[in-house]
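Only a single protein chain was left out; the remaining protein chains are all shown in position.
Letters A and B name the chains as they come in the text, with residue numbers starting at 1 for each one.
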Amino acid sequence: MNEILPLLELKELTKRFGGLAAVNNVSFKVQEGSISGLIGPNGAGKTTIFNLITGVYRVTDGQILFQGKPIHNQEPFKIASGGVTRTFQNIRLFKNLSVFDNVYTACHLSANYGLFASVLRLPRFRREETILRDKARSLLTIMGLEDRQDIAANNLPYGLQRRLEITRALALDPKLLLLDEPAAGMNPDETEQLMRLIGEVRKMFSISVLVIEHHMDLIMGICDHIHVLNFGCTLADGSAEEVANDPKVVEAYLGAEEEKQC
Amino acid sequence: MDQFLQQLVNGLSIGSIYALMAVGYSLVYSIMNFSNFAHGSVIMLGAYFGFYALTALGVPFSVAFFIAACGTAAVAVILERLAYKPLRDRRAPFLYFIITAMGASIFIDNSVIATIGPTPKTFPSELLPSFLQGMPLEWGALNVGRIDIAIFVVAAICLGLLMLFIDLTKLGKAIQATAYNMKASALMGINPNFVIILVFAIGGGLAGVAGVLYGMKYQVFPQMSSITLKSFIAAVFGGLGSLPGALLGSVLLALIETFVSGYLSTQYRDLFAFIILITMLVVRPSGIMGRDAEDKA
Partner (left out) sequence: MDYIQGIAVLIGINLIAVLGLSILTGFTGLFSFGHGGFMAIGAYVSAVVSSRLNLPYPIAFPMAILAGAAAAGIISVFIGKLTLNLKGDYFCIATMGFGEAVRVVLNNITYVGGARGWANLPQFTTWWVVLVLDVVCVVVAWNLINSRHGRNMVAVREEELAAQMAGVNVFRSKMIALIVSAVLAGIAGALMANYIQFIRPTMFNMAKSTDLTIMVIFGGLGSISGTIAGTILLVSLPEVFRNFAQWRLVIYGLAVIVIMVGRPQGLMGGVELTPSGIRKLLAARRAKAKLEAELKAAEQGDAA
């Protein structure tokens, strides 16, 4: 029984709002270095799971283990600094800040100076600020945003806003990146660009990714492992081919998708 | 025992006024998820509308009430349309709403000071209906001011009508639905703009009635708007967004204040209101009757 410790593990995770179970006894694992997908119809509980993982919601039952240690019900900022960051379904950038400032702000954990040092402008402050600035610049260059860095975030076109959100999430040096419908509102070209970007990000930053998506091409194209939800419950779990051929999934979800495409 | 009952009566009187203010405020809060910090100024305007309707226009007392309530309802709706709606449309952050409310409140309060003047006005008793004039009623050792009875009755009627309206009529149910989930109600065909206007109008109307009653019991002056703090505390005490909670919180707050005034000292009455507030926020921020809500991503 030499099982590799999964990076993230959900164990019988349940979240109830009043009488309604938005997430019902869901268990799955995300292996290190993988790109996993979380799919299901609208309202299946996917974003709720992200909110549970990132500490926005309290867990009603069950556990969330990150690198073997429980992180459920912790403070969101602690979870984020512990290595789990995310993007949002409806983009939540710091809209009035420039592209650069969005990332620069998020780099804050890479510096280690206190209030005293900032107010008195001690040498330590200047040193570490330079480190932060360099880090922000290099991130923006890697993600192809450096020639847009002075624009206010809400003046960016939609696709670049999504890319900026991902960049910001990467600024915390996460081990696990949660992407909530990153391809929402994108045309096929943009979706393909995004797919490539996610693959490159995984390689370049050595991270694992968990994606919520509706775009089946994206999911099938890049995910090593897929977990299907329906009405808060697990419907299927496995590799892309296994899930695509699972009759339950085809009936509940993929079948409808195919009809749409015809 | 007699003093206890006397304090109870006093408390119920001021509690009725608090209730009218707090329910109006909570009603708007339940729909908009936003505290209308200009509420106090609307209450103050109600007192002035009532006063001038009675003295300058010379209308009978009940008509003065009606004019005051309609006036404040109109002011509240205008405030909403001109100041809050543009912010809502732009999905401005919560902070902008508070700042705007503060600005509106400063504008209204100081307009009154600059035009009418800061000296307090008293409702002339000759113009009040005859059953309100005269000595307090005596009931055993209890002295019940006639105005206090009127306050209690008027408040009870208004709040009773409001509860019936909300529970039984179609519009009332529309308000409930929108309070629960604005987007979903909109999908069901309820026009959110209409509900918002309706709710501000009702809240404003209640504020107007509260203002007139307060002005009758005490005096009419521009700094009245600071009474709004009490209505906020009452609403938080009972549970922000819950109408029965606002009612309960108001009565309890008023009773506690009155007992503190009566048995301890009047000086510490306002301090106790603050203590109640802080205690609630520490122990149970959702209030006595509130429900816990979680943020959504």
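As a convention for this text, a residue touches a chain if its C-beta (ideal position, glycine included) is under 8 Å from a C-beta of that chain, and two chains touch if they have at least 3 such contacts.
Small disclaimer: the values here were computed from a predicted structure and weren't measured.
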item	value
Selected from A:N73, A:T130, A:N155 or A:N245 as touching the chain missing from the view	A:N155
Residue, one of B:G58, B:P120 or B:P285, that touches the chain absent here	B:P285
Residue of A:R58, A:R92, A:R127 or A:R196 touching the missing chain in the full complex	A:R92
Interface with the unshown chain - residue positions in subunit A	54, 56, 75-77, 80-81, 85-86, 88, 92-98, 101, 104-106, 108-109, 111, 113, 115, 118-121, 125, 129, 132, 147-152, 155-157, 168-169, 171-172
Residue ranges of subunit B at the interface with the undisplayed chain	29, 34-35, 37, 82-83, 86-87, 92-96, 98-100, 102-111, 113-114, 226, 229, 232-233, 236, 240, 267-268, 270-271, 273-274, 277-278, 281-282, 285, 295, 297
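Operating definition for what follows: only the chains that are shown with their structure count from here on.
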item	value
Between subunit A and subunit B, centroid-to-centroid distance (C-alpha), Å	46
